[in-house]
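What follows is part of the complex, with its chains left where they were.
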Amino acid sequence: MTARTVDAALAREFGLSNEEYERVLAIMGRTPSLTELGIFSVMWSEHCSYKSSRVWLKTLPTTAPWVIHGPGENAGVVDIGRGLAAIFKMESHNHPSFIEPYQGAATGVGGILRDVFTMGARPVANLNALRFGSPENPVTRRIVDGVVRGIGGYGNCVGVPTVGGEINFHPSFDGNPLVNAMTVGIARTDRIFLSAAAGIGNPVVYVGSRTGRDGIHGATMASAEFGADAEAKRPTVQVGDPFVEKLLIEACLELMATDAIVAIQDMGAAGLTSSSVEMAGKGGVGIELDLDHVPQRERGMTAYEMMLSESQERMLIVIRPDREDVARAIFDKWELDFAVIGHITETGHIVVKHRGVVEADIPLDPLAEQAPLYRRPLGDRVVPEPLGRVHDPIGTEAALLRLIGSPDIASRAWVWNQYDSTVGGRTVRRPGAADAAVVVVSEDDAGFDSTLALALTTDCTPRYVQACARTGGAQAVAEAYRNLCAVGATPLAVTDNLNFGNPERPEIMRQFADAIEGMGVACRALDFPVVSGNVSLYNETKNPDGTTTAILPTPAIGGLGVLEDANRAVGLSLAPGLSLVLIGETAGALGQSLWLREVLGQEEGAPPPLDLAAERRHGAFVRDQIAAGRIAASHDLADGGLLVAIAEMAMAGRTGVALDTPPSGLPPYGWWFGEDQARYLLGTAEPDALLAAAASAGVPARIIGHADGSDGLTLPEGVTISLARLRAAHDRFFPALMDA
Amino acid sequence: MKAIVTVMLKDGVLDPQGKAIGHALHVQGFGEVQEVRAGRVIELDIDARDREAAAARVDEMARKLLANQVIESFKVEIV
Amino acid sequence: MRAGIVVFPGTNRERDMAIALHRVTGIRPMMLWHRDTKLPKLDLVVLPGGFSHGDYLRCGAMAAHSPVMSAVRAHAATGGAVLGVCNGFQILTEAQLLPGALLRNAGLRFLSQDWHLRVERADTIFTSAWRQGDIFRVPLAHGDGNYIADADTLDRIEDEGQVAFRYCDAEGRVSPETSPNGSARSIAGVFDRSRRILGLMPHPEDLVDPLMGGTDGLPLFKSLLESLVS
């Protein structure tokens, strides 16, 4: 490596364009050293610089009275009352998870945990949004297996419960699965830690695992599409050590209870480089590192290797000089490496020394300010053709059985049964029990009687985004909002993970811009700001014939809401005697519906239209009715429509349901399987009061059946579909795919 | 015939398990231990014409299934 | 009842256990550290769940050699009660305070779901609030819960009444199919000879509050409270 001369060709290998390299030369006024080139290339990679996405991200709404820190910090911070804050973010580990599914997913979980506890929060919940290729593709099974084991292997060991998430299958993810991991933590609002370095002369401390040659150039890899050389990029895979992460969490939280910390930042993508550059840059100071003091796992590492290593489970901390002993004692107790590797300077430069030689000396301001920023060309906006006439070839019963067992709807128990969802003693609603997971928060770790709770969800419907990115982007936000309302929570804020193809292709950039526009519109309409997020571009696979396949655009939304009293949280389980009330308007929207895809084999039409005012009104109504104690079961309507939701509620509650005749004017398949938005299905023992309240709130509501305690769903025409059959169909998919 | 496949992490790949074992041995008074690496071993009984044939097949098994060559290397012995 | 919970590096269910103990006793249990060589005067020492030392090598193997374990042994030798849950159970077997061993689940996957247990005897300090044969629901969360011992040992612990709980179905039937992890004779928990030490794989401490889905796990802690008043 060291033998290479630094020139434009090498810069290109490092992912810098000629023009970007020219800019490096101008900033440096000389040919950069290899280490300097490495630093520029990772800091200016898509992953770290957001060069293609920044102009669009800036359009998102990020503020509200309850937002304490929006985008720009390691994670978003919102006030949840009682002096507490929820800190949360979602992050992708897509490319690593294709190369090595177990370690890719595991280190994804580890990375997002660090983004959250680095701000002072104890992580209390993990979620994950996963997209896999076609179940028919033989590779899919290996990837699902590795990813699920990796998420469980890491999350279970660190002792953070995995409480929710989502999974889709689609051939566009065959060569490029999506693994988006979300962590939520709790901190006191007066003890939130930021990354801006300060205090000339203050020591810079390295803690955690030692540095090896792992993942060098991971950040640039995450910013490149996969071609035939994916194989060659393999040695960059990192291995996670969840045990060390657990120790790191405890040690950092213990240190955070003292007054030793000036600034703290995890070493994520681009490790020591991005953490030191960002800490100094944000603080408007300089930083000097002496790499001789970096704890090293391997012999003979160069400055370049150490600066770019992505070894996991490491943190960088600026501490008060008079607290060094306190800090060291804590890390000794937890048996973690602790080393002073540098100090804060007033130079405004990052200076990296190794064996007495200055290996890098870069002015920080230009490195940040002159980072490339692209307003990439946009293709034409795609306007989907409305769905033409369809016919129903199989009837309601057969369609329900097919849908309930289809890959995007089938029971995910096989997956969540491998995730520890109860550790910590906070989980009020486990996976599968409600539309959103619910975890109770306590003011201190032993404050056993708090009933304040968080509701958490992740949502996106990529096929909608593919058909119409604006509607799809907005719909993802609306669905997250709905899932939170459905348990009775007040939605507060979202994190996002924007997974798209190659931004240099105008049609992809158009998807990206439109999806963000849609998200922004929905977030504004619902008072649901974006407080953190992550962008993952170049999610494409090069085909042997030279063409590329882009993933379905997937702006995954992680939603967070708050419930004053966890005892009020509503799940989806029906009980005999309850009436089923449908909230919202049903027009029978079948464009891009799962019914269309699974029954007719078509992915066509426009996604269901959104009415954000109705979303807001209906959501508020559902929350109010839950708060009034009128609702015993609740479920939002999404994939698969009304009848799928009814079946899910019936199976969860082990009770049959007798269904009323649909309104006239709609074909039965439109009524039962349409995916119209802003709808909820509520189980209530007080249907009259509920209908009266709906009427006065101007919310469409209608009784559609009642839970009769029988062992099947009885359709209006008299056909009964037994719960046993439904359950068998629902439970079959994952075990058949994975355990065969 | 009996084959023994030993699968170890490649050099340079973090070995959390080996590290933890080394640490535990030190704590227990085995200070003379330096580097520790942990791996897996798989013993197979296999029908084959001769040792060469067996070795070739087991090598294929290791490549396809027994080792994850992204992070692991392996060694086959026929005994 | 004075209770202490041992925290090893990688322990992660100490909080759950503290909640459960606090709930029945009204007193916050003490947290003990793996390097402690002496214990305060305690009626009950709990080894909670988690991944001590990452569960590297074998689950519980490294923790079983911690300094605190000598103190735990001494506590047990003088008749003190010891409860090991999940990783705590693994540590107790590795320390040979309990018979047998826990292998990788037969299905080779981590198991996190509710299961049913049958109470095999109700005349112990851990089980007196149940009746023999009672069935209760309890969360599992483990990758290595496959209880195993040689046939002689199994026969012996059966004969001596050291089987505390067995995995069963909702009706209390016990068969190989009702064992979620392949455990020999569906054994989910065992006592030592004195029945002052109990180890079990499932997590009764995670089911002590209606808010968290039920109170099926409470009798374990109520039994201890009744038996260990000090």
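Which chain is which? They are A, B and C, in the order written, and residues in each are numbered from 1.
Criterion: contacts are C-beta pairs under 8 Å (C-beta built on N, C-alpha and C of every residue); 3 or more make two chains touch, one makes a residue touch a chain.
All values derive from a computational prediction rather than experimental measurement.
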Taking the file as a whole, write the stoichiometry using the chain labels present.
A x1, B x2, C x1
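In this section, only the chains that are shown with their structure count from here on.
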Gap in Å, rounded to a whole number, between the CA centres of chain C and chain B
34
Could you give the separation in Å between the centres of chain A and chain C, each centre being the mean of its C-alpha atoms?
36
Where does chain B touch two or more other chains at once, residue-wise?
16, 20
Of all the residues in chain C, which ones touch at least 2 other chains?
53-54, 56
Please give the residue numbers of chain A that touch chain C in the complex, ascending.
149, 152-153, 156-159, 241-244, 246-247, 334-335, 413, 416-425, 427-428, 430, 440, 445-446, 448, 451, 566-567
Sites on chain B touched by chain A in the complex
9, 12-16, 19-20, 23, 68, 70-71
Touching residues of chain C toward chain A in the complex: what are they?
9-10, 12-13, 15-16, 18-20, 22-23, 28, 49-51, 53-56, 109-113, 139, 141, 143, 203, 205-206, 211-213
